[in-house]
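There's a structure below that I have some questions on.
Removed from the display is one protein chain of the complex; every other protein chain stays in position.
Right after this comes subunit A.
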C-alpha cells in the first residue's frame, strides 16, 4: 500500500465518487439541431465567466454558459480567492518591483523545467487586465499583498472574503447584466463533428442531476463560432487520478467541488486533443486533516506560512522551508510518520500576534480546527512534542528572523522580518489534500486546442483554465490559477471574435 493509504479515519476524506458515465462524440451529419448559439462555454468558473464577459465586450452575441452542477462557480467559488499579478496598483503602492519576467521565472522554477513558458508569459502579461475585470465587476480585495510559496516577491491579491466566491459572484452578476445565457443542471455530453473532425456543435443533457447520469433530455446545439471548454480539473475522479498516481486513493482528502471529474477533458482527447502532464497532480500543503475540503485552515496557513514554522511532532524540529513551492512542502509533510509509520500531521506554529491579523484565525479557533496556547510548554504537552528540542528550534528560528538568513532550509525571511515566534501561539495541523491537476489538453497561447495527429488547432475548439495541461509543469505556484483561468478565458474569446 502507498503511504497515502494510511490516512483513513484522519482527514475528512471524500467518499468515493462513482465515475460518471462517459459522454460520446459523434458525427454531426444528419443531426437535427435543437438550438444554435455563437459561442458555447462549458463550465461556469473563472475561465468560463471571464470568457463570456470578454466575448460580450468584443461585441459577441448569442453566448451560453453550460454548467452541469446545480450551482455556478465550480472550484472557483470555493477556492482561496488569491490572485497573483505583476505590476498592480497594490505593488505600486507598496513599492514592490515586479514584472512578467520575474513572475514567469518563479513559475518556471516551480515547473522544474517543463512548464510552458509561452503561455505563462502570455498570462503574466495580461494578468492585470483580468484583475481589472474583477474590480470592474465589483470584486473587493484586502488592502495588502501576500507572498505565497515559490514567489520571489509579494504579488498576490486576496478577496476580502478570502474566497473565490468574492470573484465568481461579481462575474456572474456581470454576465447576467450583459445578457449571457446561463444554464445550470446542463451537462456537456459530447462534440458533434464535421467531416474534417472539426467541431460543429455539442450535445448536452438538460435537467441533469449530478450522480443520476441518465435523467433529463438530450439536446443538439449547433455552435456558430466556437466551443470554449472551461470545465476545470479532475481531482474528484478517483479512477483517473489513481491511473496517474496509484497513491491518490479515495482515502486521500480532496479540496475540490464534487463536479471536478474531468469528462469533458476526456472527450477532447477522444476528438484528438493531446494529453499533457496528466500525472502531475498537486496536493495542497496548507490543508488540514481536521476539516473537510479547503475549509478555513487552508487560507489561514497560506497567510501565516511566511512568518511561522512547521514542526515534526516526534522531533519538535522544522523539516522544510515553509514557503517553498507546493510539491516540495507536500512531499515533506507526507514523510511525517509516527513510530508505526502512520501519518503524523505536522504542526504549524504561529505567534498569535501575527495570526490574528487575518480573519481566518478567529474561524479556525472557533471551529476547533486550530488551537491557542499561552506557552510553548502548554503547546508541547497538548501535542506530545518533545519540549527541549522545540524550545531550541524556536530560539534558532528567531535568530533567523533577526539575521534574515535561514540556515536550516534557506527560507526567504523577508516577509518574516521583525515577526518573532513568541507566546501566545496559534497552532494548526497540516496534511496535504489533492488540489490541482497540472495535466489536461494541450493548447497554444491563443487558447486553441491542438490535434495530436496534425499539431494544428481543432476547428472551433478552445480550452481555458485547469482543464488544459502543460502550463505549470510539475508544480503550480499558489495564486497563479485565477490569472491563468481568466486570461486564457479572455484569450479564447479574443481568438474566436478576432
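The criterion applied here is as follows: a residue touches a chain if its C-beta (ideal position, glycine included) is under 8 Å from a C-beta of that chain, and two chains touch if they have at least 3 such contacts; residues count from 1.
The definition used in the following text is that contacts and distances are computed from a predicted model.
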item: Hidden subunit of the complex - UniProt protein name among "Na+/H+ antiporter subunit D", "Energy-coupling factor transporter transmembrane protein EcfT", "Phenylacetate-CoA oxygenase subunit PaaC" or "Tetrahaem cytochrome domain-containing protein"; value: "Tetrahaem cytochrome domain-containing protein"
item: Contact residue for the chain not shown (choose from A:35, A:121, A:363 or A:391); value: A:363
item: From A:71, A:105, A:378 or A:401, residue that would touch the chain that is not displayed; value: A:71
item: Contact with the hidden chain (one of A:161, A:178 or A:401); value: A:161
item: Given A:169, A:301 or A:426, the one touching the chain that is not displayed; value: A:169
item: Selected from A:179, A:207, A:246 or A:404 as touching the chain missing from the view; value: A:207
item: Residue ranges of subunit A at the interface with the undisplayed chain; value: 70-73, 77-78, 161, 163, 165-166, 168-169, 172, 184-185, 207, 209, 215, 258, 291-296, 359, 362-363, 367-369
